[in-house]
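All protein chains of the complex are present and in place, except for one that has been dropped.
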Amino acid sequence: MLQFMNVFGIWLGVFFTFSIFSFLYKDNPFYKLSEQIFVGLSAGYWFIYTIYYVMIPNLFSKLIGDFNANAILLIPGFLGLLMLLRIIPKLQWISRYPLSLVIATTAGVSIVLSLQTNIMQQITATMFNPFAAETTSQMIGGLLLIIGTICGIYFFYFSKKQEGLSAIPSKIGIWFLMLSFGASFGYTVMARISLLIGRLDFLLKDWLHLIK
Amino acid sequence: MTQDLKKTQFERRIIFLTLFIVVTLPLIFPLGLKTEITPLVQNAYDMIETAPDSSRIIISFDYDPSTITELQPMAQAIIEHCWRRGHKVIATALWPQGASMADAAFSFVIENGYKDKQYGVDYVNLGYKPGGTVTLQALGRDFQTIFPSDMKGTPISEIPAMQGIAKLGDIDAVMSLSAGDPGLMAWIMVASDKYKVKVSGGTTAISAPGFLTYVNKNQQLIGLLGGLKAASEYEKLIGVKGKATVNMDAQSVAHVLILVFITIGNIKAFRIRRKTRNAQMN
Partner (left out) sequence: MILTLIIGIIVIVSEFIPHPPFGRLTQTFESWFLIIFGFAIILGQISLVQVNLNKISRREENWIYHLIGLISLFVMVVFGLLWGTLETGGLLGQGESIQAAIGTKPFDYLFDNVYIPLSATMFSLLAFFIASAAYRAFIIRSFESNLLMITAVIVIIGRTSFGSFLTGWLPERFSFFHIPLLTDYIMEFPNTAAQRAILISAALGVIGSSLRIILGIERSYLGSDK
């Protein structure tokens, strides 16, 4: 039975792999079937993992294990239930309270962390002496980094129309952005091809045993 | 119009078939192409290599099976590297499927030469928690609030590998393997910038260019593994011929094919433009 289920599992994988690949020829019932099964399984997976690894350890286990010490957790539990009322149109307004807590906490945390990580640290990382570099190429690279960052930020300044001399840094910024998009395209190609290699690896190794 | 559409569809199918064949052949008949190590991967490797003995390293599995080809080999190589150095591995996940990916990675490495590694002593899987940066921020204050137990339900106070870890700052290093948000960005914001924990990571190749800005003199990120090539470089550093190394042959050949497609496409566009210009002149 075990051997049969192992083989059956591989054939299931092969069936669904080719069902999805069939979309490359044209849309068809096999693809539609696979797509919906994927959505269903994905949702089911999320549901089970949320119950077992969030709700039970962080709420129910604590309340059942030591109710007196964790009674305060009844508040987020109650707020969570209010959140579920969002599915009933007439009672949707009640879900705004827990939603406010979630949104406000996220927004508050985002402001401080974004300011620190994505602005202050990035600006200070750009404040260095490029002429102190060991080699000429490093020095030129440092200058490119500083100029590119400043011109790139300038490009995103939309509050005033950029024309004449004031459009030059913007133009330089665009060039740096194009270099970056070219690099991103190269990496995107790598990423996408990797995904295909993974699937072919499964078909050739686990199914057809053509590779060890 | 219908003729053009049929021609386009035919061209598309030829492209798909060519790609399928070109990627399949090197998998069956490997070319044995060599890989050079890049500084970014070397720095990530050195972070684990130079960590003090028996360090506690968090590996955060922030991805799902869709990116398994790029990130799972990285996970396996990093786990093996940590165990060779005698470090304890603590697996967490900001994506729900990450917990299963962690389990699969541990099983694979154990089956391939590390059967002596004990759960709870050498490694532990704490499982999935949602919430991204807010959850990590809470982790920074108190570990037990977010992870009261591991995936088996064992309280973390009873797990040997977790002894002495009260908050995120008690961790020696973090390796986040990330396919998107939440993921490496959240770890950089909270663990690196706020709690000064060393952070490195692996991402899919698509995200890699965007994370390079964090590899700077402020050491927000120590090295970066970007994509399948970086995974193969890490495998080379630990002296293992893993899946990433084997798959790089097909990757290399496919890249050349993409360049061929770009060239043919541009030649075709150039000829059409010239024909149109000549027609206009006449």
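As written, the chain order gives the labels A and B, with residue 1 at the start of each chain.
The working rule: contacts are C-beta pairs under 8 Å (C-beta built on N, C-alpha and C of every residue); 3 or more make two chains touch, one makes a residue touch a chain.
Quantities reported herein were computed from a predicted structural model and do not represent experimental measurements.
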Task: Among B:24, B:55 or B:100, residue touching the chain not depicted - done: B:100
Task: Residue among A:64, A:81, A:168 or A:208 that touches the chain left out of view - done: A:81
Task: Touch residues of chain A, complete complex, unshown partner - done: 1-2, 5-6, 8-10, 12-14, 16-17, 20-21, 23-24, 32-55, 58-59, 72-73, 75-77, 79-81, 83-84, 86-87, 92-93, 96-112, 114-115, 117-119, 122-123, 125-126, 137, 141-142, 144-153, 155-156, 173-190, 192-193, 195-196, 198-199, 202
Open item on the list: Just checking the interface: what residues of chain B touch the absent partner chain?
Closed with: 11-12, 15-16, 19-20, 23, 33-36, 38-40, 64-69, 99-100, 103, 125, 129-131, 134-135, 137-138, 141-142, 145-146, 151-153, 205, 209-210, 212-213, 215, 227, 229, 248-249, 251-252, 254-259, 261-262, 264-266, 269
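The rule we apply is simple: only the chains that are shown with their structure count from here on.
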- [ ] Averaged over CA atoms, how far is the centre of chain A from the centre of chain B? Could you give it in whole Å?
- [x] 13
Open item on the list: Touching residues of chain A toward chain B in the complex: what are they?
Closed with: 24-25, 45-46, 49-50, 53-54, 57-58, 61-62, 105-106, 109-110, 113-114, 116-117, 121-122, 124-125, 128, 180, 183-184, 187-191, 193-198, 200-201, 204, 210-211
TODO: Mind listing the chain B positions that touch chain A in their complex?
DONE: 13, 16, 19-20, 23-24, 27-28, 66-70, 96-97, 99, 127-130, 133-134, 137, 146-149, 151, 153, 185, 188-190, 192-194, 204-206, 208-210, 213, 216-218, 220, 226-229, 243, 247, 250-251, 254-255, 258
